[in-house]
Structures are given as C-alpha cells and as structure tokens.
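Note that this complex is displayed minus one protein chain, with the remaining chains in position.
Presenting subunit A:
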Amino acid sequence: MDRAKELELKKIATEIRKSIIIQTASAGSGHPGGSLSGVEILTYLYFVEMNIDPKNPKDPNRDRFVLSKGHASPLLYAVLAEKGFISKDELTGFRQIYSNLQGHPDMKKIPGVEMSTGSLGQGLSVANGMALAAKLDGKNYRVYVLLGDGEIQEGQIWEAAMTAAHYKLDNLTAFLDHNGLQIDGKITEVMSPEPVDEKFKAFGWHVIKIDGHDFNQIEKAVNEAKTIKEKPTIIIAETVKGKGVSFMENEAGWHGTAPNKEQAQKALEELQKQLESLEVQG
C-alpha cells in the first residue's frame, strides 16, 4: 500500500475513533473499548475493499459486512456516517429515545446495517447464510464478519465454523478482534478460547495472523483470503482494546463504560493531536 493511501486511512481511522468517543459520551452509555479495537479493520473494509454504495444500500450484488460483536455499534455507525449511509448529525443521538441509532445494530432502522446483532455468537451463522445465498445464485459478492474473542466462547460460533468449512464458503472472510479482554478480565483467565488459530485450523479454516492496527497487513491478509479456494478464511487480528486513547488501552473496564465529560475531552484532545501529527506527515 502506498504511503499516501496509508496516511489517508489513518486519518479516517482517527476520525472514527473521535466519533466513537463522541457517541458514547453523548449517550453516557455504550462500548468504547471493543469499538476502538476494530477501527482499522472496518476502515480498510469500508474505504478500500468492499463493493458498497451508500446511494444503493440494497444492491443485491454488494459485499456484505456483519458486525457479529454487535456491541461495537459506535464503530459501525461512525464508519457508516463517514461513508455516507447515515448523516453525521445523527451520531450524538446514539442510544437516545428519539434516535434510529439503537444501542446494538438494527437493520430495520439504519441503512447500511446488514444484520441486527447484539446477542453474541449469531453473526457468523448469518454471514454463512449470506455466503450460501451467493453460491446458490452464482453471485460474486464477498461476505465479511467481525467476531469478538470473548464472543467465540459461544458454542454457536463453532457450529457456524463447521458449517462454513463444510459448505466450502471461500467467499466468506472472518476477522477475529483478538484484543485479549472481555468484561470480567482477560479471556485467558475467564474462559480461555486459546489457541484460537489452531482451533480454526482444526475446523477446516484458512488462518492468517496479523497486527490488527496495521493497514498493510490487513490489506495483505484480505487479498490472500480472496485467493483461497474451497475454505473460509479467518484473519486473527492482534488488537488493543481501547486503542488510540491512552487511558483506555488494554483495560477491561472500558468494555461497556462510557467516558464522562472530562474523560471524553481528554480522549478527544489525544485523538486530535494524533490527527494533527498525521496531517503534518502528508
């Protein structure tokens, strides 16, 4: 990826991080930690990879993205607003009674949302269904899905993993947001799903491991996934929960707690500094 492109994506990512803080702070509620860890993945998918058009959100040939870890809704909404599916004005209404921006993604209320999620463990099955439909119809669209690493404690994920391999869903690419934390602490201490790479390999998946905040690695992995035939691919992204906000990084406590006014201000100042430093570079 050329440096200019990477810089552009980093700027978008920083704007999305600001939006996550603004949304959760406005609501006084929401999930900043796990939203911040998935920023680069969604930025790459929505601004480089996916064949999608905000003017035609129901195009039957579009690529699909399912946010299986639905609590990262601020991340999805920030991306959809940046891309033009929804208006940026809506974002401060996140989780409010008058707003369409539900606490967890609602496909009926928000253009660009491919599936209503929130109850963990279901999005991979849904993504499989979309991928199966493509195979049945001889369509070329690809299906992407983001899983949480706590989420994969849900048994249904492994049911879906079997299905994807059994039905040879090579048009499906999953990402694992491997930030190592869940609500009650480290995933390895609560109920360890490790080794995640060997597990998915054993289930018949092609496995790629990357730094989930590195656009070059994301690009390489997404492109590699597109070459794999007869197997689904999972990209295990090593990420940092709360990435981008110094006092949120690697803290389980920021899973489902919104920043208060002072904390939000501090976070936004940090992110603004990051944005300015990027602007100087390019």
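By our rule, a contact is a pair of C-beta atoms (placed from the backbone, for glycine too) under 8 Å apart; a residue touches a chain by one contact, two chains touch by 3 or more; residues count from 1.
Methods note: contacts and distances are computed from a predicted model.
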For the chain not present in this complex, what protein name does its UniProt entry give, out of "Transketolase central region", "High-affinity branched-chain amino acid ABC transporter permease LivM", "Peptide/nickel transport system substrate-binding protein" or "Indolepyruvate oxidoreductase subunit IorA"? "Transketolase central region"
In the complete assembly, which of A:I41, A:L67, A:I86 or A:A127 touches the absent chain? A:A127
With the full complex in mind, choose from A:M107, A:V190, A:I228 or A:L278 the residue touching the hidden chain. A:M107
Among A:S119, A:N140 or A:S277, which one touches the chain that has been omitted from the display? A:S119
Subunit A, residues in touch with the chain not shown (by the definition above): 60, 64, 106-108, 114-116, 118-119, 121-123, 125-134, 136-137, 155-156, 159-160, 162-163, 166-167
